[in-house]
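Note that one protein chain is taken out, while the other chains of the complex remain in position.
So, chain A:
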Amino acid sequence: MLSRNLILVYEGEFTQEITKSVLAMAERNMDSMGEESSIKRKVFNVMVECLQNIVKHSDDFNPLSAKRNAAIFIIGKEDDRYVVTSGNPVDTEAKESLKMRIDEINQLDRDGLKAKYKEIIKSNSLSNKGGAGLGFVDMARKSGQKLEYDFEDMGEGFHFFSLTTTILRF
């Protein structure tokens, strides 16, 4: 039976500073375990995209709202894989958009993802969050597995969006 070791769990406020600290901790952890550099790199890539997405979308919430600090980030390590999970509240409009984008990405193979990446990076539309729309595509490419997600109703038009990305330690 494979058991999951949690390397890191963080819940609360997400900022660029927190992102840097979490990244540094995870890097140190993987270094101390002697993880192979190409795996470390892929995990790092996925972590950055995940964490920075949370930071960007925390800004949607009023500083006084509990939802602003309701995000969570987890890295787990199993014998054969790393599992990076993030969770954050989103509104219904975002839920529909996320579902559509991730479902589309999950249909694409390696070449399809490469083409999608090029299509998005060349287009001039940069969302006002500066996200470029590339994050999920990049996560899927680095992972090589389908992105798993779930929405849990929080009431009042909000949903807790959780996203899991798997990186195999081949």
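Simple rule for what comes next: a residue touches a chain if its C-beta (ideal position, glycine included) is under 8 Å from a C-beta of that chain, and two chains touch if they have at least 3 such contacts; residues count from 1.
The rule is simple: contacts and distances are computed from a predicted model.
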Task: Identity of the absent chain, which is to be given by its UniProt protein name, from "Polysaccharide deacetylase", "Branched-chain amino acid transport system ATP-binding protein", "Sugar ABC transporter permease" or "SiaC family regulatory phosphoprotein domain-containing protein" - done: "SiaC family regulatory phosphoprotein domain-containing protein"
Open item on the list: Out of A:42, A:57, A:95 or A:159, which residue would touch the omitted chain in the full complex?
Closed with: A:42
- [ ] Kindly state which of the options A:55, A:70, A:105 or A:167 is in contact with the chain not pictured.
- [x] A:55
Task: Absent-chain interface as seen on chain A, which is shown - done: 16, 19-20, 24, 37-38, 41-42, 44-45, 48-49, 52, 55, 114, 117-118, 121-122, 126, 130-132, 134-135, 137-138, 142
